[in-house]
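One protein chain omitted, others in place.
Order of writing sets the labels: A and B. Residues in every chain begin at 1.
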Amino acid sequence: MKAKVWLVKCWAILACALTFGTIFFLFAYIFGKGASAITWEFLTESPKGMIIGTEGGILPAIVGSAWYTGIACLFGAVLGICTAIYQVYYCRSQRTAERIALVMKCMAGVPSIVMGLFGYTLLVLTLGWGKCILAGGITQGVMILPFIEVRAEKALREVEGDLVHASYALGVSRAYTLRRIVLPRCLPQIVSGVILGACYAMGAAAPLIFTGAVIISKVPEDVMKPAMALPYHLYMLLTQGVSPENAYGTAFVMMMIVLVTNSLATWFTWRKKV
Amino acid sequence: MSDTVIKLCDFGAAYEKKTVLEGVSTSIRRGRITAIMGPSGCGKSTLLKAMNRMLELQGGASIRGSIHLDGQDIQSIPVDELRRRVGMVFQTPTPFPLSIYKNMTYAPLYYGVHGKQKLDEIVRENLEITGLWDEVKDELDKSALKLSGGQQQRLCIARALTAEPEILLLDEPCSALDVKSTQVIEQLLLQLKERYTIVIVTHNLFQARRIADDCIFMLGGELWEQNTTEELFSNPQRPETKDYLHGAYA
Partner (left out) sequence: MRKLEDRIVHAVMGLFCLVTVLLLAFLIYFIFRESLPAIREVGLKGLLLGNSWRPLIYSDAPSFGMRNMILSTLYVSALAVLFALVIGVGCALFLACCASGRQRALVMPYIDLLASIPSVIYGFIGLYIVVKFFEKLGRATGESVLAGGIVLSVMILPYMISSCCDTMVQIYERFRLPSRAMGVSRWYMASQLVLPASTRGILISMALATGRAMGETMAVMMVMGNAIGVPKLLGKGETISALIAMEMGIAEVGSTHYSALYTAGLVLMVMLFAINIVFERLKKKLAKEGKA
């Protein structure tokens, strides 16, 4: 018995050390190798070279990713937050609420590549938009919709029932209660959910492969045209295996975005607790 | 063997800066049931938790004075040995989410008992003492969470006994139970006092009267009055005790 307890203890400690070691290693590796690739030109120029991407920078990819992510966020946040509000505050029957939750669970379980297929057949082909920023952004939006909804729903449910009932008891409407009591209390959490959703969309290449991302383009100006995206660009650099230097640089930029968005999201939720 | 098992000398306790117990000196006698009663917030639970040093697990608790177990200061006894000798049962039943059998072997295995036969024996013996054996003997592998509230509490008492304690502390063990289960537990405690010294915190005056040999009345963190149950109920010395017994603080 002593031996077993000792083994479990060692296992737990080792597993924990390994986990945090891995986290540290991932960031240290990318930041360590990528830092030297980051120059002003890298961030502000277009990809160049005999084989695209071996020289030059990644500006179109950065701007493209910003566009995709922005559209995804707008689409996902509006639908996600409204669905959450309806589910928690407006829908009268428990069963409807449960069904909405089930829909969200199913949607969250759809693999990102299948989201890509959906966007391809509906937006690119059936609606005839062709590969473009809007199609890619909306596809990603559908992908992050359940992600945002689940977090928003959790935040809404955490608002104390007493407060809400006290507000209703004053004869005030639901919309007014939402606006004055509920939303101010859970806004930080909802915002942090949207920020994390943005980070998720920024890093996802799979939904963009058929709906918007291209190997090379100019800095995008029109949402109905295709554009480069950071994750897809990194994928191209790696599979062609021509420029590890620029690949490290691109990964550095993406990891930086991950770090910043996550810190922001954590800060938002922590601020509320304090 | 002396008559006194636990002796408190000018014992006091505080959470953060707030004093909850002050100047408590008393002794608990062997082989008897001692009831600690008093209005809520009087420090009776704190007093109980101090006896097996569970108080330390609460952040910010500090103590003064001393408690002796068989003449030995409990601060000088290794804490796990102390807790083995002084078992505890909580207000709400706390069966572990394991099978009944595993609940019962949890402590023995820790204390180095092994061998299926030995363990079976411990399980059976202690379940029999608590009268649970006949009810569960065919389904020892069933989850303990499936038992009724009263059965769960008896299982917790049986589980506490598997550590072979000398003293059993019970913190309002019947407050979450119905009348019938309460009766069963009270009967059980009366049987147990032959083998174990029992200290029970209760807010139920009738319960104290039914089962306790000695009574301690606490008020405002102080030991207000102590006597044999009969004496205390029939002839309270201080007016506050009398008021309490007449339901003034309820």
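Criterion: a contact is a pair of C-beta atoms (placed from the backbone, for glycine too) under 8 Å apart; a residue touches a chain by one contact, two chains touch by 3 or more.
Please read all numbers here as calculations on a predicted model, not as lab measurements.
S.K.: Out of B:V20, B:M54 or B:C215, which residue would touch the omitted chain in the full complex?
M.R.: Result: among the candidates, B:M54 touches the missing chain.
S.K.: Of B:A14, B:A61 or B:L98, which residue touches the hidden chain?
M.R.: Candidates B:A14, B:A61 or B:L98; residue touching the omitted chain: B:L98.
S.K.: Kindly note down the residues of chain A that lie in touch with the hidden chain.
M.R.: So the residues of chain A touching the unseen chain are 4-6, 8-9, 11-16, 18-20, 22-23, 26, 29-30, 78-80, 82-83, 85-87, 89-91, 100, 103, 106-107, 109-118, 120-122, 125-126, 142, 145, 149, 172-176, 178, 196, 199-200, 202-206, 209-210, 231-232, 234-235, 238-239, 244, 247, 251, 254-255, 258-259, 261-262, 266.
S.K.: Touching the missing chain, which residues of chain B?
M.R.: Where chain B meets the chain not shown: residues 52, 54, 57, 79-84, 87-88, 90, 94, 96-98, 102, 106-107, 109-110, 142-146, 156, 159-160, 163.
Operating definition for what follows: only the chains that are shown with their structure count from here on.
S.K.: How big is the gap, in whole Å, between where the Cα atoms of chain A centre and where those of chain B centre?
M.R.: 54
S.K.: What residues on chain B touch chain A, complex-wise?
M.R.: 109-110, 112, 114
S.K.: Contact residues on chain A for chain B in the complex?
M.R.: Going by the criterion above, the answer is residues 1-2.
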